[in-house]
Structure formats: structure tokens, C-alpha cells
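Every protein chain of the complex appears in place save one, which is left out.
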Amino acid sequence: MTDATARGANGFRYIGRRRRAVEHRRFVLGQGRYAADLRLPGMLHVALVASPHAHARIVAIDVAAAAALPGVEAVLTGEELQQQVDPMLPGVDAPKVARYPLARGVVRYCGEWVVAVVAATRAQAEDAAELVRVEYEPLAHAGDAASAMREDAVLVHPEHGSNVIFQRKFRWGEVDAHFAAAARQLSYRVRWGRSSTVPIETFGVTCAWNDADGLLDVWASIQMPKYPDQLARCLRLPGNAVRVHYDIDVGGSYGVKRGLKHTVLVGYLARRLGRPVRLLEDRLENMRGGDMQGPDRQFDVTLAFDDDGTIRSMRMRAIDDIGAYSGRAPLQLGKPVGAIVGPYRIASVEYEAIAVLTHKTPQEAVRGFGQSPTNYAIERGMDKVARALGMDPVELRRRNLIGADEFPYLIPSGTTYDSGDYEVVMDKALRAASYDELLRERDALRSSGLLAGVGLSTCLEPSGGNSSFEPLFNARNETTTWMDSCLVRIDLGATVTALIGTSSSGQAHETLVSTVVGEVLLREPDSIRVLHADSLNALPSNSPVGSRMAIMLGGAAAGAAKKLRAKLLAMGAYRLGAQVDAVDYVDGAVVLRADASCRVSWEQLVDIAHRKHHELPPGMEPGLQEKFVWEVPTGGSLPDADGRVQMYPCHSFESHVVLASIDPLTGKVSLLRYVVGHDCGVMISPDVVHGMTYGGVAHAVGASLMEKFAFSDEGQLLSGTFMDYLLPSAEEVPAIAIVDHCTPSPLTEFGQKGSGEAGYLGGPAAIANAVNDALAVRGAAIDSLPMTPQAVWRALREAANHEGTTA
Amino acid sequence: MPSCVTIRMTVNGKAVERTVEPRQTLVDFLRDELGLTGTHVGCEHGVCGACSVLLDGQPVRSCCMFAVQADGLQVTTVEGLAPARGRLSTLQDAFCEAHALQCGYCTPGMLVACHALLERNPHPGEAQIREAIGGNLCRCTGYQQIVDAVKLASSQELCHD
Partner (left out) sequence: MKAAPFDYLRADSLEQALHELARHGGDAKLIAGGQSLVPMMAMRLARPSVLVDIHRLAELRGWQVAGDAVRLRAASRQCEVEADAGLAGAVPLLRAALRWVGHQQTRNRGTVGGSLVHADPAAELPLAAAVLQARLHLRSERTERCVDAADFALGPMFTTLADDECLVAIDWPTWSVGEGEVLRCEFDETAIRHGDFAMASVAVQLVLDASGVCRRAAIGLGGVDATPLAFPDLAAQLHGRRIDASSAAEVAQAAAARCQPGSDMHADAEYRRHLGAALLQRALLRAAGEPVAGAAF
């Protein structure tokens, strides 16, 4: 590295430079601080008794034998708990769909918690849990969305009156006219399988109640907006009686670490028992009762287009099976409204979103919050249209991608895309993949007897996570801000500390904030400490969801640092007897522009602020500490009557190019080449962005080829272990090449956009397109994820049989 | 009630002795009895590899054995990979440099698997690296930067500085 104070090609000193993540050192030394690492004196452990039925009436519960076991401190049933806590509310207007940590009277999915056992050790708690006798009367169940939507369906929540918890048809633009004017139409159905992010760390939480202070301390592997507030409400505690410690390292989340029900249970137990209580999900509890399964969607789409490939309009109906209870799940149909046309110039859209309750493990927020399934549905359509027209899929996209000169670009559903250069990014990816050569390689594979295909996707990653889907899907919810914040202080020793109000689950927020604060204050980022405050010390945060922290936390940190810089400038100018506009801020010192020898050093400025009130400008607050709370740019408004609203502010773009082969004997897919062109504006930490993109692609490999929460006809989860729910290993994930591009966002401090969901948002679409390109040679197609060997083999066989009958 | 067993082993070079329930797994023993929380629990059924430790120098899954089975043996955990307090091994250093981790949860197991690989094959190829970490699941990195880190470590002198 050259001069440490030099600015890079991007005009920044620290932003965009390779820098080791601050967090790494503790992790490689085994000194992370995860929820399971916490040990409190007298801590008790919870094990759970779960429902073995998809739907049953609880006839009787006998806890006597369990309670009598040595070491057992409590055996809690839903009968008691539901009287002592308030329900967790669904994300939509469905107050009768009440959700509690423990079932009472009826169980609604296999794995639902029925009884909690508290003992001195987890092993003892499990011993006792085995002795709890629950008598059930099994009931008929609704096993999938189709059957749950029938007139005579068994109701998951009879009080709600229907299994459909949300349904709305939006029409944006002249859909009928555009359809009538289009030369052609194409209808198709695609299915997104029930998968999730499945972090390697399960959810864990420890709570301790202090009688004297009336305070509940919470340490959890949490990634959830407004967790302390919701927890306090459920526990009927004042907001300031719950203190969530955000200095817990979270072992992966990507959306799902939202153990509110776990925490309500453990918080209640800790208070009742007066002892610290811990619940660490084991993997079985996590998979079936951890309530973290992801979207499970069927899309019916019709595209209207012209012979030249222009897509004029789209009708899309999405039915999502959200499982037995509702949290954020229905809203995952809402976020895609903000990118419902993808990166394309589609003039009108009809979108019907239907969220259905079934007797399955509930769905939780998953990386992309519903966008990746929608991208998959759109991108499959692009390839189908290309095939129908006999057009190269690249050319079809070229004709429909929004042009670089068209930004800001308003889409029919009310969101304005901030900036982009889609065609250039696609071309970069194609070039990096040597597209023509890739096609030749594909053809060579085909002539060697394999099936092979090339797949492409061009997709958006809406970022800067706002919650406009809340009022859009629930008129009673008028939330129009999803602020984030940061506090920065300079201590007497002249070092800088920043406080953030969230935990991190691998996004390197300490690195982000110290880089940003260093950039603004022109101090070496490695000298800046970043702390995760607790919820009573911290300013508001909406947590790292919706690819928002580079934008929102980065913006908040910059805002606080800028306030400090302004203060330092004012102090320096005063000390120099100059006007503020006559001085410059140079590497922490304030320098008279006209005479650089007149300067007040960083140390002097700090000294004045903390010790020399007589040298402070009159009326200025002593000390050096500033906070900044940032509203999401473009946020603040409610949807109009037609459901038009600005969803997220920034829009990152990615273009995937994949070469896949299929073993025609087994149906097994291998990914041979993988390139991602990616534009998330200005990258603050390039390694972090690339890392998340690689990880997103790996997750895409899982979702498209391997991972599924499958249920039996009886509603039993068939993939409740890591032996059946298959996360891809290093041998399934290919080497991945990323090509960067930078179109700065005009809405953010440094031009950055979000990237936490990168790779995952376009991966399944591209992989599915590659597999289908390979299958097309045999007249076969597959439009259901995951594309397992068996499913691919079946698609090939059906095509062969069909050919046999029509030949 | 089954009887407890007194076991002795060498963990990260230190002799330890504890009396444990036979049913305690090695990973629970390391974490709960010895406070070595660097070794993580991911699945407890032998798939994810987060609990990998070296047993007599060979990587094993510490969730798939009981502590009593390790009686008399040498155990090295992630805490024992660094050459000295305040320093990083070449591999740990390479993991930091190549950004081979994000949330850090699988990292200790990954380090153990890669450490063992480099011990027996100082210059592994890409396929060998992927095979060696094939039993360690990571949900953050897509493995790319882990592979890069191992290559980086193998390109440097293994002086453990």
C-alpha cells in the first residue's frame, strides 16, 4: 500500500479499499461471543416437548413424572403460559391468528411446542421431556396451499374464518389494453420449493430477570427489527424493563434469526423462576419447530409481448404457503412489489398475492424477503419468451432492460429505481464468462453424451430495507420509517468509538462503521472501536435486514461523524479566530486555508472539547459525542389507493451466467462455470461484498438443486435433520467469478447500495435457466425447485415418453 | 443412575482431568467443562463439521464421540492452533487476509480441517482443498474465499508466525 492518507481512484481514502475485517481476529482465534457461549451462575436449561401431529386436539397433558425427576425446576404448559403473556401478532391484519410459544388445546403443525421443561442441565431437561405424556386426538389437516384454499378445507385457525390470511389483487397501469395490443401471450407456472437459509448456528437465547431492578436481560442470536419492543409487549413489561444485549455474535442468519417466541418463553421462565434460563435449539427443534422455513410458492404468470421481444405487460399470481402461524411471512409477497418488473421496461402489471395458512412449520423471513422467488418466476418467463420467439435470451434481455439513461425510472407499482447500468453489467458478465466460448463448451459437452446448458439471469436486489410493505399489506399499520442510527464519540485520549444498536450475523458491521467514520473524520479505521450497545443504551435500529446496513448504518455513521467534523471545524475556526468557511478539515486537524501553518491539531481539538471550556465557542456543548438517526431515503409515505408505494430506495443489479451439465443417467446437475456481474454502487468493503455474493450463490445452489423442507402426506417433516435437508458443501458449489461494476446511488452518502442478498437473488433463476437449456435438447423442462436428480430424471423420462407417444 | 467417570486428556497442550457423565459428548466437555467455547455445535449428528477438533492430530467431529472416548488422548481445538498468545497461525492469518469467514460460526471447524490438510499436504490443489472441507458446511462464504485462504496459506512458509 502506498501513502496511507492518499485517496483511491474512487476519490475515497478508506472506502472501497481492501481492509481486513475487524471481526475476523476474534473468530479465527475461537474467541467469538455467541449466544451459546454465555454462562451465567445458576443457569437453567430448557428442552421442549413437540407435537408429533400436524393437527390434533390436546386431550390431556401429564407432567407429573417429568416434574419429579431430579434436576427439574419447572414444567410449563401452554395452559399457564397463554394466560401470562400476550400473543405475537401476525404481520397482516388478522388478529384472530394468535401465536404463542406453547400450544394450548390444539396443535397446528408437527413440531409445534407443547410443553417446556426446565432443568439444571439440558440432558436432564431432555430426560424429563421424554416423560411428559401428552394425549392427542388427531384431526384432519390441510397439508398444502391448494387443499387449504378449498371451500371445505380444514381450517388452521377457525376463528379467522379462512385459511387465506392475505389476498389482494393489484393492478398497476393499463394491463388489459397492453395485453390486447400485444402480439403474443405466454402463460406458465413455476414452483419455488420450501427451503430456508438454515444457518449453521441454531437460535439460542438466555434471559435473566433481576427482581431488584425489575429488568430482564436478554442475550440472543437475534436479527430482528423491533425485537425488544415486541418482546416487552408480549411479556407485558414496560419497554425499559427489557434489555437486549447486541454484543452477541450471531452465527449466521440471512433473515431467519427471529426467535421472538423462544424469547417470550425463556423470558417468562426466567422471571417466574428467578434464575437465568437458556434455550438453545438443537437441530431437530430448529428444523421443525424453530419456525424458520422459507417461501413455498406457486406462481402463475402470463406475459404479453410482441414479435420483436418487447414485453408489454405481466399478470402474476403468487400463492405462498406460510405454514400454521403468521409472522413476517405474508409480507414476503409484499416486498417484491418494489421490483415487480425486474430490471425490465414492462409498462403494466397485475399482481395477485395470496398467503395461505397450512398445517406446516411457519415461514420466516429469508434472504431477499421473497424477492428471489419472484425473480426466478420472472426470469423463467424471459427464457420461455426467448424460446418461443427463437431469440437468444441475451438479445431478449437487451431489448427489455431499462437503459442507463432512463434513471430515475418509475415502475408501474410506484417504486422509482435509483440508478443502474444493466446492459453493461450483463455484458461484463458475458465477457467474463467468455459467453461464445461457453456456448461452444456446452455444445462440446452435448456431443460427448452429456446434457449441458447455459443459463442467464438479470435481476434486481432492492436494498436499503424500508418497511413500505407493512402499510401496503395492512392498512392498520402506518409505519413509514425504518430508521437506523449511530452514535460516535471521541474520548479524552483522542480515540474514536462508535455505538450501533444491532447485533451482526457476519456482515462485518464493525468494519463498515469504522471505515465510514474513518473516512469522514480522516482517522485510521483500525484505530476506531465499534461497540454493539444494548437496546436500552442504543439508538433505534431496524437491524440488518433487507440489504440495508451499508446504506442505513453506513449513512447513520457518516451522519454522526459529519456532525462531529462540523463541530471540530467550528472549534478550530474559533481557536484560529477565523470564520468556519475559511478553514479546512485536514486529517483531523483544522487548518486555516490561507495559511496552512495556522492549525489546530486533532489532539488540541479534543483537549479543548473535553477540558478547556474557555477555548470553546460560546454556547457550544462540551465533549465530543454526536448521534445521527437516518430515515430511509425516499421513505416516509403511505401507499396510494391502488397500492403504489416506493418500496426500497436503492436497487443493486446482478447478472449471472452459468454453464451446467446433467448426467443423463442419473439426472444429477453439476455447475461447471459460474460468473456473476454485480453492481451495488460504491463498495465500502469490497471483500465483504464479494463474500456475501459468493455465499448468496452457494445458497442459490442449495435452493435450486438440493434443499427442501418436505412433508409427508400425514404432515410430518421429512427433512428434519442435516442428513435429509441438504446444504451444499464445497464439492457442490462451483468456483465462482465475480465481475464488479459501479453505478453509484444518488440517494446515499457515498453512492453505496445494498448487497447482503447478492448472489441469491439471481442465482436460482440462472441455474434453472441453465438446467432447462440442457433439458430442452430432449424436449424436457422443469419448473419446480429444487431440481433434484430424481426430479430432473423424471422430467427427462416424461419428455421421452411423450415423444414416444407422439412419434 | 449411571456412574461418572474420571478422565484425563491433554487439551491444547495442557493436561486436564475431570469427572464426567459418560453421555457428555467431547464438544460439550470442551465447551462446558473446560470453557473452550471456540469449538461450536452445529447439528450434533455428524454432518456440519462445526465441532471439528484434532484428536491425536487428526480431525474428528467432537459431537460424534463421548468425552470418555478421548480419555488419555491429545485434543487440539481452535484455541490451540495459534502459535502463541496474541499471534495467529499462518492459516488463521490467511483466513483473515482472504476474508474466508463472515459470521465465524463454522470457522473453527474449517480451520481445523484445513490445518490437518496442510499438515499432510502442504500444497494442495483446489480439488483437494474442496474435498478436505467437504465435511464442513458453511452458509456464509460459498467456500470460495476459504479455498483462496488455504491456497494463500500454502503459498507461504508454514512458519506459524
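Chains: A and B, in written order; residue numbering restarts at 1 for each.
Quick note on the criterion: contacts are C-beta pairs under 8 Å (C-beta built on N, C-alpha and C of every residue); 3 or more make two chains touch, one makes a residue touch a chain.
Just so it is clear, the model here is predicted, and its values are computed rather than measured.
S.K.: Kindly state which of the options A:L438, A:L451, A:L472 or A:A556 is in contact with the chain not pictured.
M.R.: Final answer for the missing-chain contact: A:L451.
S.K.: For a quick check of understanding: of A:V75, A:M549, A:M706 or A:A765, which residue touches the chain that isn't displayed?
M.R.: Touches the omitted chain: A:M706.
S.K.: Touch as defined at the start, partner being the missing chain; which of A:E79, A:D93 or A:E126 qualifies?
M.R.: From the options A:E79, A:D93 or A:E126, the contact with the absent chain belongs to A:E126.
S.K.: Among A:P87, A:P540, A:G623 or A:P664, exactly one should touch the missing chain; which is it?
M.R.: Final answer for the missing-chain contact: A:P664.
S.K.: Which of B:L34, B:L55 or B:V147 sits in contact with the chain that's absent?
M.R.: Spelled out, the listed residue whose C-beta touches the missing chain is B:L55.
S.K.: In the whole complex, what residues of chain B lie against the chain that is missing from view?
M.R.: 1-3, 5, 21-23, 25, 28, 44-46, 49, 52, 55, 58-61, 63-66, 68-69, 71, 113, 116, 132, 134-135
S.K.: Mind pulling the chain A residues that touch the left-out chain?
M.R.: Counting over the whole complex, chain A touches the hidden chain at residues 122-123, 126-127, 130, 282-284, 449-451, 664-666, 668, 705-706, 708, 710, 718-719, 723-724, 726-729, 731-732, 778, 788-790, 793-794, 796-797, 799-800.
Methods note: only the chains that are shown with their structure count from here on.
S.K.: Spell out the part of chain A that touches chain B in their complex, as residue ranges.
M.R.: Against chain B, chain A makes touches at 20-21, 23-32, 34, 36-37, 39, 123, 197-202, 249-254, 280, 282-283, 505-508, 687-688, 690-699, 721-723, 727, 729-731, 733, 735-736, 759.
S.K.: Can you list the residues on chain B that touch chain A in the complex?
M.R.: 21, 23-24, 31, 35-45, 47-48, 50, 77-79, 82, 88, 92, 95-97, 99, 101-108, 111, 126, 129-131, 133-147
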